[in-house]
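Every protein chain but one is kept in place in this view of the complex.
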Amino acid sequence: MANLTLIQAVNDGLRTAMRDDKNVLVFGEDVGPKGGVFLATEGLTKEFGEERCFDTPLSEDGIVGAAIGMALNGLKPVAEIQFQDFIFPAFDQIVSEAAKFRYRSGGQYTVPMVIRTPYGGGIRGGLYHSQSGEAYFCHTPGLKVVIPSTPHDAKGLLLAAINDPDPVLFLEPKALYRAVKGEVPEGKYTVDLSTLRTVREGANVTVFCYGAMVPVCQKAADKAAEKGVECLVVDLRTLLPLDEEGVLDAAKRTGRVVVVHEAPRFCGYGGEISALIAENCIEYMEAPIVRVTGFDTPFPNTLEHHYMPDERRVLDAIERVASW
Amino acid sequence: MANLTLIQAVNDGLRTAMRDDKNVLVFGEDVGPKGGVFLATEGLTKEFGEERCFDTPLSEDGIVGAAIGMALNGLKPVAEIQFQDFIFPAFDQIVSEAAKFRYRSGGQYTVPMVIRTPYGGGIRGGLYHSQSGEAYFCHTPGLKVVIPSTPHDAKGLLLAAINDPDPVLFLEPKALYRAVKGEVPEGKYTVDLSTLRTVREGANVTVFCYGAMVPVCQKAADKAAEKGVECLVVDLRTLLPLDEEGVLDAAKRTGRVVVVHEAPRFCGYGGEISALIAENCIEYMEAPIVRVTGFDTPFPNTLEHHYMPDERRVLDAIERVASW
Amino acid sequence: MTPAELRTVIEPDGRVKVRDLGLSDAELLHCYRTMLRVRAFDDTCLKLQRSGRIGFSIPNKGVEATQVGAASALKKTDWIFPSYRDFGMALYHGIPAVAMMHNMFGNAEDSAKGRQMPVHFSFTEPIKFVSISSPIGTHIIQAVGAAHAMKLRGEKHIALASFGDGGTSSLGFHSGLNFAAVWKSPVVFLCQNNQYAISCPVEKQTASDGFAIKAKAYGMPGILVDGNDLLAVREAVLEAAEYARKGKGPTLIEAKTFRMGGHSTSDDPTRYVPKELVAEWEKKDPLLRFEKFLGKRKLWSEKMRTQYYDEAMAEIDVAAKEAAATAKPALETIFSDVYATVPAHLRRQGQQAFEVAARHGEAEAGDGKFPL
Partner (left out) sequence: MTPAELRTVIEPDGRVKVRDLGLSDAELLHCYRTMLRVRAFDDTCLKLQRSGRIGFSIPNKGVEATQVGAASALKKTDWIFPSYRDFGMALYHGIPAVAMMHNMFGNAEDSAKGRQMPVHFSFTEPIKFVSISSPIGTHIIQAVGAAHAMKLRGEKHIALASFGDGGTSSLGFHSGLNFAAVWKSPVVFLCQNNQYAISCPVEKQTASDGFAIKAKAYGMPGILVDGNDLLAVREAVLEAAEYARKGKGPTLIEAKTFRMGGHSTSDDPTRYVPKELVAEWEKKDPLLRFEKFLGKRKLWSEKMRTQYYDEAMAEIDVAAKEAAATAKPALETIFSDVYATVPAHLRRQGQQAFEVAARHGEAEAGDGKFPL
């Protein structure tokens, strides 16, 4: 066990995978000698050589397209996209190709690969260094989408993703890179890609969240508890495929639901959670299903603290559904 | 008035706009001499010359990127993407650029432009000539997303889109191109980009739909009526920005809702409709909010008739919520 | 700007410039027979499409020499990242006509399980003929990744990425050639310049002097070859493949040829192809060129053509009949292969689909015509 930050846990996860299997390659922009702009890949080129951890030209289409080819032919590519905001030049390779190769080839060709990328706000990055694009990918059958919120899960989910037979988009909450620390087992272990994590038990209100919103919701839940409202906080962590049973269970247990994410609300991931509940267990609901999200605008810079859901806005929502 | 198919109405709309304003340009792959693979642009090069209706190289990134530049500098580009499935190479230009130019420049630079593209199944096109990607775009603040379902609306909405000061994605239900016919006024008229269309009144169940699902829902509603269930069928037609008041009103009027689209369910547009209702008027709901959608798989070919929601599946859902 | 010189091997009259072709008579005849099988496949598919049995096909008339010549330069351990028009490569390497026909019908025996449109083949044996995608150009960079794996493992295999003149405008072309050159990947990029991308003529596709010259932008060799000359294409691909196998990196080959038919069975080329151009290229028919060459070697007679073609038609007719008689894919094929294991939500959706189908009886396939 070591006490690591989330970014250190990612680095440890990559290192562990590379030690375990020489087919694992890490590449992307600035991941080599520089060690990545957030230092996620620090030291990997040194330990594993330029052949296994290397810089690419400035082309996300190229990074993902090449990763697909490698995966088709037996390697296990772990590609980094420097910021999730810059993944869109690779959107076609991801949604048209990686996600559909197994299906369209009748299972003959498969692309086990991981795309890691930091997402979300909190670093004054403005429109293009702050976005949360998970919903774009979660609407894409054939992909898996994973977001850790603790160092333990970051490493365990990453190792599970690298082991997975299908393409996995691994979104890292950059706001938490150095903001959370926790115990991380040494060596290899995996966290299953199909389970929720119960962050906190509570009988009054269920709060669904993931990534950087988990600590925010945790704090809001603590505040709510002071006021006598106990929240069941659920970290979804694997967004696709989602543990729908787990979600419905957690919703039914309180009959009052708040869904939280940073991304814009309209057609966001939270809508799917609401819709699942409204479709499968609306009869258990004793209050509106409330979403606390980023606004339906691009991500601003100076005023990002107003844009991102914070403890206060989450608490408002909890109180609203609790007192309905 | 003329009795036109939907594709003829699109052609008429383009022609009308080009006659009205010489800044309107039409371009894309094969839109010139060939007149487009669906013949939407037939005759335009002949009438307006190569300068105003022309073929481009095979690059959707280029088509949309160039359109943005033209729009920045006073032209009114109407770009065609041959199939919506092929829009993804332009995804970055659409979501990162067109959608954000006004915002990021503090209103100094704007991109009034239209991207037209046929979407949806029903022509045995398999994975890549059948997709319904509206949800990807509706999660993108700064864009408008429009889908007509009648010849009248096709022309009127298209002219409104071309007039609009913001970038509009205009998705044409290719299954209806020649399957529906209707009266279309001659010359210029617009259909407002923020109103729903009530297809059919009914007090028992509200059915939300758009595009090629409108006639399917209409037929299902007729069948339901034979069994004594009267449906209020609503064609959303402008998906973003959505007339949320109108949606909530329609939902409240019956207390029983079915949402229908061809796209995959998970994180699809229907989820947003359900979530809006579950958030704002769940207390009016007397039944689960049921979605009838494509499956969460890529779009198949031979079995597409099982994949696409049909009258039977919509009717099943109507009966289920009606008898809840 | 001077374009690369156009390489030919077979003169218009059938004579060849080189002595050692590296091909036995049997191999030469295999090439010839393959071209005829492509024509037979084409002709059959056109009939099947016109009579509504299949929805769509892609004609190959005019481009068979490029396909077969290129295929003949590859080993079974190489990988082909084909375009939808590469029937000849598949047939050359022994992919059974009936397997291809199953794809045209999208039936239960189709290796893609009826999920893709016709001509979107996917085979792993006897050569990796990688699942074809509709989006243009995406496979070009993928070929680089696959080749990179070969290189890392020290294999001497190569990947061939085949695409059209239109494909050079795609993202995958730019990233593919750039990455391959930087990584010195063992890839051969084959641009089949057949003069049109659907209706878009090359001069609206690029202002460059042909396509081979684009190699310069990436720092790799470019070769311009007569695409209607099977042996010249073979030689160019062999050369590029050798270069790649030696670890020297990628090559861009432009094979200059002409699509003598429409883009697809949904297309009417008379709307946009000038008649004179068709007439000009008809004289250069690659099949006739190869026949003249075989003739000079006393390997060919008019009768042989009839015989081979008739045999091919018979073979393909049997294949088509078998494919037509094969059942549609099972309903479960909608839900499988999305992931390695079917997740819970797809199991539920599949269950519902079965219930609907069972309650109502299977619906009949729509027979809408595919537009392009």
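In order of appearance the chains are A, B and C, and numbering begins at 1 in each one.
By definition in this document, contacts are C-beta pairs under 8 Å (C-beta built on N, C-alpha and C of every residue); 3 or more make two chains touch, one makes a residue touch a chain.
Small disclaimer: the values here were computed from a predicted structure and weren't measured.
S.K.: Under the definition given at the start, what are the shown partners of the omitted chain?
M.R.: A, B, C
S.K.: From the list C:44, C:107 or C:169, which touches the chain that is not on show?
M.R.: Missing-chain contact among the listed residues: C:169.
S.K.: Where the complex has a chain not shown, which of B:12, B:29 or B:97 is the residue touching it?
M.R.: Answer from the full complex: B:97 touches the omitted chain.
S.K.: Among A:69, A:167, A:268 or A:300, which residue is in touch with the absent chain?
M.R.: A:300
S.K.: If the missing chain were put back, which residues of chain B would it touch?
M.R.: Touch with the absent chain occurs at residues 25, 51, 56-57, 59, 61-62, 65-75, 77, 89, 92-93, 96-97, 100-110, 141-142, 144, 164-166, 194, 241-245.
S.K.: Residue-wise, where is chain C in contact with the chain that is not depicted?
M.R.: Interface residues of chain C facing the absent chain: 1, 169, 171, 173-175, 178, 181-182, 184, 203-209, 213-214, 216-220, 249.
S.K.: Determine and list the chain A residues touching the chain excluded from the picture.
M.R.: Chain A touches the chain not shown through residues 29-30, 32-35, 37-38, 55-59, 61-62, 82, 85-86, 88-89, 122-129, 174, 265-266, 295-298, 300-307, 310, 312-313, 316.
Following the convention adopted for this analysis, only the chains that are shown with their structure count from here on.
S.K.: Measuring between mean CA coordinates, which chain is farthest from chain B?
M.R.: The most remote chain is C.
S.K.: Quick check for you: compute each chain's CA centroid and the global CA centroid, then name the chain with the smallest gap between them.
M.R.: The chain sitting closest to the overall C-alpha centre is B.
S.K.: Where the CA atoms of chain B average out and where those of chain C average out, how many Å apart are those spots?
M.R.: Distance between chain centres: 35 Å.
S.K.: So the centre of each chain is just the mean of its C-alpha atoms; given that, what is the distance between chain A and chain B in Å?
M.R.: Centre-to-centre distance between chain A and chain B: 30 Å.
S.K.: Between chain A and chain C, what is the separation of their C-alpha centroids in Å?
M.R.: Taking the mean C-alpha position of each chain, the two centres sit 40 Å apart.
S.K.: By the touch rule stated above, which residues of chain B touch at least two different other chains?
M.R.: 85, 88-89, 127-128, 266, 295-298
S.K.: Pull out every residue in chain C that's touching 2 or more other chains.
M.R.: 115-116, 120, 133, 135, 171, 338, 345-346
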